[in-house]
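Only one protein chain is missing from this complex, and each of the others stays in its spot.
And then subunit A:
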Amino acid sequence: RCVSRTHVNYEVKDNVAVIRINDPTSKVNTLTRQLQDDMMEVLNEVWGNSAVKSAVIISTKPGCFIAGANIDMIKVCKSAEEVSKLSKEGQMMFEKIEKSPIPFVAAVNGTCMGGGLEFAIACHYRVATKSKKTVMALPEVMLGLLPGAGGTQRMPKMLGLPTAFDVMLTGRSIRADKAKKMGLVHHVIDPLGPGVKDPEERLIEYLEEVAVGVAKGLAKKTVTVEKKKGLMQKVQDAVLGIPLVRNQVYKTVTQKVMKQTKGLYPAPLSIIEAVQAGVEKGPAEGYHVEAVNFGKLAMTPESRALIGLYQGQVACKKNNFGKPEREVKSLAVLGAGLMGAGIAQVTVDKGVATILKDTTTEGLARGHDQVYKGLNDKAKKKSITTFERDMTLSFLKGQLDYSGFEKVDMVIEAVFEDLSIKHKVLKEVEAVIPPHCIFASNTSALPIREIAAASKRPEKVIGMHYFSPVDKMQLLEIITTDKTSKDTTASAVAVGLKQGKVIIVVGDGPGFYTTRCLAPTLVEGIRILQEGVGPKKLDSLTTGFGFPVGVSTLIDEVGVDVAAHVAEDLGKAFGSRFGGGNVDVLKTMIQKGFKGRKSGKGCYVYSAKKKDKQVNSGTEEILKAFKLTAPPAVSGDEDVQYRLVSRFVNEAALCLQEGILADPVQGDIGAVFGLGFPPCLGGPFRFLDSFGADKLVQKMKRYEDAYGNQFTPCQLLLDYAKDPSKKFHK
């Protein structure tokens, strides 16, 4: 029987059963059927062996304890009941461990997420390594699910209600030392350097030695499971012992969730419900609600959308263009503005020597400060040490001239968005860089082929469109022209991946993909403002649909000047389809100095003191001057929302139709990670699949009647509307 066991094995050392997990079919351990079956078999043997006094659960896979449940196992289920059954099986296995006659020690090195963490907390004692790879989290909420193997029941007991809610509702990652402070693990182990074998192999061995020591201690009762509680903890426990207080906690948490999710995400509410059931009505009810809710959630479109995004994100973190011929080891950024400095920061952060060039010392000093501040903030949060900050900063070289450019492997320009300036810079750079060096342009709308027209070597020219703030926004949009070589693309993607970006690679054209979807949405937003919907109302309508930032705020954040520039440029390129609002509204705002957040005034007035921003009365006056009558048939709240969304989605579909986008997955990822398309909808294409292309086309036809061709659905939309069985995602 042992022969059939491939994922779990064990040996008995000094009366301690050391149970080792390793899924030979994958780079990570997940809770697959095989793993669970093997585990149950081993557990039964261990419990049947009277010589075994305690047990250690450890993974021999480098960098991974258990990464979680297997998503495919959930995805193949056809009904909520089927998924609930999976949950119940998990609950049962972990309950057996919890109630085991011998103590269990979970020895954690590497990823310990979702079901993996639920497994670990079912054990009686946890030892974890402080390796950078050791991360604990219950990220189910981010997939629209809940911790369905007892997590909602054990977490509150272990961490107290407030912390347990925080961990489960945010899905945030917890490092080992933090986990120790929270009381999630009992004991931590520092990672080791090289000895006489691979350091990680030795670390796992060492972890096992320590865990076996703890297990022996537990069996002999020289080690206790109970942690000493601090005064604060005791006070909190006492206060939360009062039902009235607990009710208040549930209420507050629910309110907070509703405020943040606008009720668009069912998972957080389900988590609260399962926790409440367990705490108030006992474990039987708690486990029951957890399993039932888990099943229900798995069937929701929100969960499908979020899982789709997760898998899309994984797909967009791969280089599909092969290994570049030369690794980019040194890089130069032109322009030390917000974008340039941001790009420099994410590059030096990964230890790549970076030149930051500007034309003035003031500009350079500002850019240098931005990079320093970005790194120093990390040091303040203790995610790096001040020494690491200094080391990282040593990779940055600020300068005003082109010295050293003869040795760089890639130049990314982030100069002013003006074709003639870009041409000038390109020529200057090409005069000094080596032949293999790649020239990348960070532009948000100028077609790359027009920039490359000034190049002697257009095969080395590519677009790399970063999003602001560069160190926070995950997306990188890479734009290739028909002349860009495959190796240039491979190099750009490799650099982006090194910088930690999620990457979409799109075809060239005005506005590429993201800016092209954004422009008509912004123009429609202006039209809506002109029709008398106030900036605040417009914001609440957009955020109410699931966008993280409202359209009025977005205009201020992007900058009114940038928005005007983009709207005008793309308006020229695409004609009346990009019409709607009047760009002169923005231009008048610029004249009055309302350039958005950076100038302190835009749609709103910004001040450092007040948290609550006020609408800018100057902008309101401008809007009055440009007032348009709202056609009553298409101006209800819902119609306003769908006018914005349909223009976005139609343009995205056009990008797919025209081949700017290679596939819907990249379209969804680009829209969500670059533009904040509602994650609960999973992106424009996932939205079309779940909402129905036909329904959207019907709405667009009504808007088309009222406004004209900005709302004419593209051919691809019409095709999908005609045949409801056609889906963008399989």
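Please note the rule applied: a contact is a pair of C-beta atoms (placed from the backbone, for glycine too) under 8 Å apart; a residue touches a chain by one contact, two chains touch by 3 or more; residues count from 1.
By our rule, contacts and distances are computed from a predicted model.
A.B. asks: One chain of this complex is missing from the view, so tell me which of "Glyceronephosphate O-acyltransferase", "DNA replication complex GINS protein PSF1", "Trifunctional enzyme subunit beta, mitochondrial" or "Exostosin-2" is its UniProt name.
C.D. replies: "Trifunctional enzyme subunit beta, mitochondrial"
A.B. asks: With the missing chain put back, one of A:187, A:262, A:436 or A:587 would touch it. Which one?
C.D. replies: Once the missing chain is taken into account, the touching residue is A:187.
A.B. asks: Tell me which residue among A:210, A:249, A:479 or A:570 touches the hidden chain in the full complex.
C.D. replies: Result: among the candidates, A:210 touches the missing chain.
A.B. asks: Could you tell which one of A:78, A:99 or A:197 touches the chain left off the display?
C.D. replies: Selected residue, touching the omitted chain: A:197.
A.B. asks: Among A:6, A:44, A:224 or A:385, which residue is in contact with the omitted chain in the full complex?
C.D. replies: Here the residue in touch with the unshown chain is A:385.
A.B. asks: In the full complex, which residues of subunit A touch the absent chain?
C.D. replies: Its contact residues with the unshown chain are 187, 189-197, 199, 202, 206, 210, 213, 385, 387.
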